[in-house]
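One chain of protein is taken out of this complex; the other chains stay put.
Presenting subunit A:
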């Protein structure tokens, strides 16, 4: 199409000479639209993008490769033969090589008696011809060349005791201990109306709780219930009623027994005395062959302990729990509590005079809990990093980033203190785990997960499509016209 020529002989002015119709001005207007749009893109990007702060990924990975190490020094005292330490070291090294997984994190060194200073990681074994005896961090043992292998076995059990990890409750700085006296049906008569629990707790539980106070704090609560039906009917056996091992797994009737409320998030360990209804006594636990087992107590892993108490037939109609029964119930509860918290046993041949725990046991527990917590914190941190990498819509706010950083700092401090103080190592490891879990479960990370990009396009398209099409069309037309003008200008020269 030839360029438009202003017709001659008209009184109208040529519009292309007008100021606002100048080619330059029109192109300026179009360009300014584009400039505004392009300048607005960063702003739009900022306001519509999800806040994703960068996590210290490399620090997390390097931290995860770290391994907590506890130095353990064993000093032999009062020994005749100077070669014994070296042979004991050899025996210990053999055991460590045989099961490296159990000894993970421990550097065991046996040294001679000449070390005068006693650092915190020092354990003493004194030669003595009496029976093996443990107290605090000392062990007296008949050390001879022939008993050295037995000593190494005893030390293995003292330092890395075997535990049932499925039974032990997960570590928490604070537990709630909920003691419950359950009457299956008080209205059926001969029920237990109450118990003198404060006294029983102060006698049987307080010593344990005091010894364990370096690991956990405890909140104690108790209640009595007068109607707590079972979810199944016990089997009728020759002399009374029995619970089969299969029924034990469904013994706790959570729907009917309101065992504890949810006023705090601390994990709860339940201790239940179950009084069968007067019409179902005696109630016994049956073994797999169907004969009554001598024990009336059982442990639910990570949940708590249950004792079935059958009141004697000559009991009054409605009486509190007798003192003798209370004592036996609470000593069983104490054993169950130690099992649930993973407190290790002493080797079978070693005696002790410690009221509850020796230093050997406590240290072994502290080391294991610290190792568990450190591994848990490292795994959680790795999971956070992986999750954030995988899900691109996931927001990462300042609180998540801060928790991850604090958790890493706590891990650093834990490594720093691992050779000096067990207590502060455990404290830092628990702190690291708590912070890492808090970051992992931060509710802010779920905020925009379910707002897909398609929705945004559905909202933007009606506006942008209809506005952008004329702009693009005009821009293309002007660029064409401009190139043509240049070509013509070049041809005219």
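As a convention for this text, a contact is a pair of C-beta atoms (placed from the backbone, for glycine too) under 8 Å apart; a residue touches a chain by one contact, two chains touch by 3 or more; residues count from 1.
Criterion: contacts and distances are computed from a predicted model.
S.K.: For the chain omitted from this view, which of "Ribosomal RNA-processing protein 42", "Cyclin-like domain-containing protein", "Elongator complex protein 5" or "GPI transamidase component PIG-T" is its UniProt protein name?
M.R.: So the chain that does not appear here would be "GPI transamidase component PIG-T", according to UniProt.
S.K.: Quick one: which of A:198, A:323, A:351 or A:485 touches the chain that's been left out?
M.R.: Touches the omitted chain: A:198.
S.K.: Specify the residue from the set A:244, A:260 or A:335 that touches the hidden chain.
M.R.: Of the candidates A:244, A:260 or A:335, A:260 is in touch with the missing chain.
S.K.: Quick one: which of A:131, A:187 or A:479 touches the chain that's been left out?
M.R.: Checking the options A:131, A:187 or A:479, the one contacting the hidden chain is A:187.
S.K.: Take the complete complex as the reference. Which residues in subunit A touch the chain that isn't displayed?
M.R.: 4, 6-7, 10, 12, 14-16, 18, 21, 26, 29-30, 33, 185-187, 189, 191, 193-194, 197-198, 201, 219-227, 258, 260-264, 316-320, 458-459, 462-463, 466-467, 470-471, 474
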